[in-house]
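Structure incoming, see below.
Only one protein chain is missing; all other protein chains are in place.
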Amino acid sequence: MSYPVWEVPNIGNGWIIGLIAIFHVFISHFAIGGGAFLALTETLAYKKNDDRIYDYIKKHSKFFLLLTTVLGAVSGVGIWWAIGLANPSGASVLIQNFGLFWGAEWTFFAAELATFLAYYYTMGKMDKKNHCVLAWIYFGISFGTLFVINGILTGMLTNGGWLNAQGNIVGTVYDSFFNPAFWPALAIRLFIMFALAGIYALLTASTIKGQDDLKQYLLRYSAKWMLPGLIAGPLFVVWYMFTLPPATQQVIVSGLSSLGEGNFSMMAKVIFLCIVFATGLIGMVIVGPFLNPKGFNTTFALMLLASGFGFMFTEEWSREMMRKPYVIYNYMYSNGLRKNQIAQVNADGFFKSNAWARAEGATLAKEDTVGHGKLMFRYQCMSCHTATGNGYRSMARLLGERDENAIANLITLMKDNHVILSEESKDEKGNTVITTKAKTPYNGYMPPVVGHQDELDALSKYLVTLSKKGMEAGAEKAEAQMATESAPQSTTTKS
Amino acid sequence: MDPITLYPIGAYQPMPFPAPVWLMETLLVVGFFIHAIPMNVALMGGITSAILLFQGKNKPESYQQRAGKQIAASLPLFTTAAITNGIVPLLFLQILYGPLTYTSSILMAVPWLSVLFLLVIGYYGLYIFNYGQNKLGEKSPWFLLGSSVLFMVIAFFFSNNMTLMLTPEKFLPMYQASPSGMHLNLSEPTLIPRFVHFVLAAVAVTGLAIGSFGLYFKKKDDGYATWLIKTGAGLFLGITLLQTIVGPWFLFTLPGPVQQQFFDVNGAGFMGLNKMASHLFRTSLGLDVIALIAMAIAYVKGSSKAFITGLVSALLLIGAMSEMRHLVRVFSISNILDPNTHAVQPQTEILIIFLVLFVALILYLGWLAKIVHKAYQNK
Amino acid sequence: MAFETFKKMNLLKFGYDWLNQRVPLEAAIKFATKKEVPVHKHSIWYYMGGICMLFVVLQLVTGLLLMVHYVPSYEGAYQSVMAINNKIPFGWLIRSMHSWGANLFIAILVIHMFSTYFMKAYRSPRELTWFSGLGLIGLAMVFGFTGYLLPMDEMAFFATKVGVDVAGEAPFIGELVANFVRGGEEVGQATMNRFFLIHVCALPAALMGALGLHLLLIQIHGISEPEYFKKLSIKKYEKFFPDFIMNDMFVWGGVTLLFLAIVCLNPWPLGPTIDPSAPAPIGIKPEWYFLSQFQVLKLMPSQFLFFEGAHVAMAIIGAAASTMVLIPFLDTGKNPTISKLATIWGVVFLIALGVLTYMGLQV
Partner (left out) sequence: MMMMMATGQEEKIETPPTFDYSAETAGETMSRRLFMGGMIGVFGAVMAAVAAGPLLSYLWPPKSTAIKIDKLVLGKVAEFPAGTSKNFKFGSIPALFIHSPDGSMHAFNATCSHLGCTVQYQQAKNNIYCACHGGTYDPATGNVVAGPPPEGLHKLLASVEAGEIVIRPEKAGAKA
């Protein structure tokens, strides 16, 4: 809540994180799963003492080097930079909370890169057995990086005993790190990593020329890397789903069972798409390289890679959306507002509580309601919405035909987005039953709008200018103004 | 007037720091040191090796060709190390000075994020040289040169951000001029001297790296080794002499109060206001002189002993400079943001784990270096 | 059956034998394995036909499913499509698949057609295959036109209105045809009945026939080989069954994923309900595959020489289309100059289509 908002036209700054993150995940998962692939394949080559497989490993690891140590490593730093730019409040919570964990991850990361470089540059120069050991060490160390980041990532959604219901920190950082989703998420990521390692290996194996028998053998071998995910993946996904916050579970279940109802089904759609991609991908691997390695070529391998990217895209996207409207579940909303801050801000007023809004507001005239409303929008809404045009969740489009009243009502409604009503009733046996229900339909989708009533009014005044009605009114006003500007001439002739 | 409307900087998150501030400051400086060495070589090594390759253009067996190719081959490794080690100082910078760094980064979001793309392109430029020099022939050194230029742009953006975060009074007008993160800190008087000073230092460090290559080849090929030592020492010597002009230029553009912490013309024996800063300043001047003399000897005689003396004092000098760089930051903003005022609640277990892992990492890297060395010895 | 023999035979084999005794399965497989698909650098175009098949199946299945909840009446259609979109679980998916599928089907048909055109697959003895293919494209476009009206939203209503009016411009019999298609003077319940019947009964039947002929002819003549491939000394082939079919399945998988990604992320919208007295909405235009023809009509001045502009435009469209019909007789492969000219004409045709469609999209 105390940082300026980086405005990115059309896609909004959130997608900057999203795109870099998805790109990174697609490579970094390969960096770890591919480590296991190198280790196992090199063990295979060693057992068979076959130079042809060694040659393949050499080629594969060069591809690995160029992809993971450059794009993988840099894009990983890129996520970190991007969250600092697009969501500095969230980033600073993570950094202040998990700083030392990141430090520990860094030791793994540095060792990982050093090991891989050592592995790569000693290929063929070292005793084969020791070189094989080096590959296994690489996998072990790279798994360490996953272990640490997995705790931080899952802790953002399922933070265990770290918080109480009001969003106050009551536990230690370890409660957040070893949270309920830690183990299932770790397992799921490992399965994805093995599968991705297989897909990348299919790409490199498909380029083998002139050795059809080896090529087909390696294709089938690589295809089998889907197996762990196929066998155990669904189990762990179910386990993972049970660790999610009940509200999130509810949104997923109701979304999936009644896809299409209402306007909030994007998350369900993306999860559905993710399931489709996972099954489709495995199906393609079965009919492609596994059952028909003869017909498999590099174009097909690239198609698989693209499908794999589609899977990762939807998987990461849905994981991000599950956390909505929080950036750290139950603690901080995506706009940087902390849950335990709401009452305070409502009492003090938004402009008083947000350093940047206050500073910017001080440069405006007091009666500039629309200007103040614009600042409210910037600091409370722009982390997820773009303002004009047809951009990502553009307010102009979402507000559509709503008029002034409707917008004011909407804002009033959204003030209570965090409120959960509980109702006491008696069941047939006479026991007291407490049913809880969100006060507004936007609960679980949007943070509450905070501030004094006049600040909220300013926000709706500004939103009116964005809506279709407001735009038309604005155009009319401009025309009227032009008319009055040309008017004086006619009045002078009259007098 | 409400001060926060003039200096709209955020507050720390309402949760304690995970480790004592002094420790994190130490890690910040140490982290910068281990980042700076490979980063400097990666930064200017491309230009240096390209020049060597152009010099030895028609002489395939010449020392220049050999050295140019060897340096170029090592550049991806230096780049990897620079990126990896860069994480540490940036991490602790964000913890300690987050309210300033996040804001300055957002103001220059576009150039700041473009660093990643420039880095990737430059990185691949190095690999294109190394894997494609046979195909590309004479044109290949241009890729090294190009990478270096891209890396210099990155360095320039870093200079912008690191200076911008120290001047929060610019934040609000800049943001109000444009919220889309397209700013740079070009109006900063220290920007250019700082950038020039640091880039020249990178050339000097590249000289150190070339000389160190010489130390490695001492037993195998004495003539080549001596040439390398002489070249490296000469590079260091020349650049560092140039720094006697650029250094003071940078120093005198610093704001007066910050200068006074290091030295004061009116103080006893030019002693500055801050004792530690003043001693550090004097020590580094001393180390500078030692390094210069040692390198001069190494340059003339090609002596490895002289070079090692120069190398050690130069590394110490870089360490001292890293600390001074940190102190400049502290002095510039201590009245605006002081991490020492924030609560600390050490996460003892993970702190111990981190420190143990850190030591283990160093030991592991040593072991790794040994086995790689052995592998190359055998073949 | 003795237990031992049963143990030796696994279930799969048992099922195969059972079937084989009743239908000529073995012969069919033998035929399929004997058939070969050439492997060369343009092989990728051989998959287009398979993808078209995939879309035919998808359209049939989703179309059938839509009819479960669709009400083909002037008043009820919009409500029912609205319910499919918003109420019925996965209704939006089925409808979006059908609408998106229709467009992608035509796009892929056009690609399939031009790939075979440039590979000169229309030459003897495959003229009939080519004609049946052209027929299929025609059918697909009528499918698209009739299907567009069925949701009865504003765009559908006006697009149909305009589309039929265009047909009314045809010389002499235009008005007659327009009235016949509309089932009256105005677009209404009668039009709805006709379009619905054509869309779900007449066209599928015709499609089955034309597609059956098309596939049968392909089986008879085998897959065409490009000229340069025929001259190669070493030719590579792969078996149609099971290798090429497997590849086909792989490609189907990939196309389906892409298709579903498009569908899920951009569900097909439903416009506001119709108001026959309202003016046509701004920016109304026909579906993209009619745009090029539409654009020719638009570009033509109202009077061209001694003829009415619209008539000339229609003559041009007709002439251009007829070159596609006549091409197997013009370019028989015996004359290299004509062969080259045919290729050039194909390129010109394709560019003209592209440019006209692009121009149509602009307004």
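When the chains are written out, they are named A, B and C in that same order, and each has its own residue count from 1.
The definition used in the following text is that a contact is a pair of C-beta atoms (placed from the backbone, for glycine too) under 8 Å apart; a residue touches a chain by one contact, two chains touch by 3 or more.
From a predicted model like this one, the values you see are computed outputs, not experimental measurements.
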Omitted chain - touching chains that are shown: A, C
Contact residue for the chain not shown (choose from A:Met241, A:Ile275, A:Leu302 or A:Leu364): A:Ile275
Among A:Asp51, A:Asp454 or A:Glu476, the residue in touch with the chain that has been omitted: A:Asp51
Touch with the omitted chain, as defined above, among A:Tyr217, A:Trp239 or A:Tyr392: A:Tyr217
Selected from C:Ala77, C:Leu93 or C:Val312 as touching the chain missing from the view: C:Leu93
Touching residues (missing chain, whole complex) on subunit C: 65, 68, 87-91, 93-94
Residue ranges of subunit A at the interface with the undisplayed chain: 47-52, 128-129, 212-214, 216-217, 220, 227, 230-231, 234, 257, 259, 275-276, 279, 282-283, 286, 290, 293
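Going forward, only the chains that are shown with their structure count from here on.
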Farthest chain relative to subunit B (centres taken as mean CA coordinates): C
Innermost chain by mean C-alpha position: A
Subunit B and subunit C: spacing of chain centres that average the CA atoms, whole Å: 63
Inter-chain centre distance, subunit A versus subunit C - centres from mean C-alpha coordinates, in Å: 39
Whole-Å gap separating subunit A and subunit B, where each centre is the average of the chain's CA atoms: 33
Of all residues in subunit C, those that touch subunit A in their complex: 44, 85-93, 238, 242-244, 246-247, 249-251, 253-254, 256-258, 260-261, 264-265, 267
Subunit A - residues contacting subunit B, complex: 1-9, 16, 20, 66, 69-71, 73-75, 77-78, 81-82, 84-85, 88-89, 91-93, 95-104, 106-111, 113-115, 117-118, 121-122, 125-126, 130, 134, 169, 172-174, 338, 355-356, 358-360, 362-363, 378
Subunit A - residues contacting subunit C, complex: 257-261, 269-270, 272-273, 276-277, 280-281, 283-284, 287-288, 291-292, 294-295, 299-300, 303-304, 306-307, 310
